[in-house]
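Worksheet for the structure shown next.
The other protein chains are all here in position, but one chain of the complex has been omitted.
Up next, chain A:
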Amino acid sequence: MFRCCLLATLLCFIHRGNSEEADCFPSEWLKSVSMSVKISKAGFHRDLHYRVQWSKTEQEVHALLVQKLPSGVYMDEYQLETLRRDTGLEVLLDSKVDVEAPEYLSSGFTALVFLSGRREAVVPVHGRYHRPSDSSKRVKVELESPRLLLRSEQCERGVAVDAPCTASNHSICSWTEILELEDHAGVSLELPVGDSSMIISVCGVTVLTTILCCVYLLRNIWKHGSF
């Protein structure tokens, strides 16, 4: 809980970088940096595929993706913890996530995806139940493109952004935000929603059927039970 609060506070200070980018990242090399985000699978359980690429460099480069997620989706912290232990995937959430709450009772959150030592990650994301609708059968959830931050062990100058060094969130490091990425639209997913125009018939038929079953069982218990 304390770590979430600390991270949430820090995220308030993650601001867009100014024009003074780090000298340790040559501008020519920065042009080679690219990022792609894809979403796979169908239904309520999707995978976000992140890939960051850059040309060869002698520096050890760490990448951090700051992904803002709307209230229509969530990430399961327990699943992320299992993945972290089993596969080394490092994802940090800025707040506690209620996995059962519907979309209209939830708020958006931010996920920090650390790509230290690797350039791609697959992060599971799940859709929330949305409010039933009488006009459409599906709802579209848009995920904006993540912000890309880079850091090098060999260089501490030209600070633009402060963020946790790793998913353990024990210390803060200085990162450089890459602003001049190729225009990349975010991804989106469509989720089915219930039909609110059927509310009366659903309630009526459900209660009626349940009463019918109840009466049948009561009759049998009364007739055949040992009293």
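To be clear about the criterion, a contact is a pair of C-beta atoms (placed from the backbone, for glycine too) under 8 Å apart; a residue touches a chain by one contact, two chains touch by 3 or more; residues count from 1.
Just so it is clear, contacts and distances are computed from a predicted model.
J.: Among "DNA primase", "Gamma-secretase subunit PEN-2", "GPI alpha-1,4-mannosyltransferase I, catalytic subunit" or "Thioredoxin domain-containing protein 16 isoform X7", find the name that the UniProt record gives to the complex chain excluded from display.
T.: Per the UniProt record, that chain is "GPI alpha-1,4-mannosyltransferase I, catalytic subunit".
J.: Which listed residue, A:S40, A:S107, A:S188 or A:T206, touches the chain dropped from view?
T.: Touches the omitted chain: A:T206.
J.: In the whole complex, not just what's shown, which of A:S32, A:S55 or A:T87 touches the removed chain?
T.: A:T87
J.: Touching the absent chain: which residues on chain A qualify?
T.: 41-45, 76, 78, 83, 86-87, 99-100, 102, 104, 129, 131-132, 137-138, 190-196, 198-199, 202-203, 205-207, 209-211, 213-214, 216-218, 220-227
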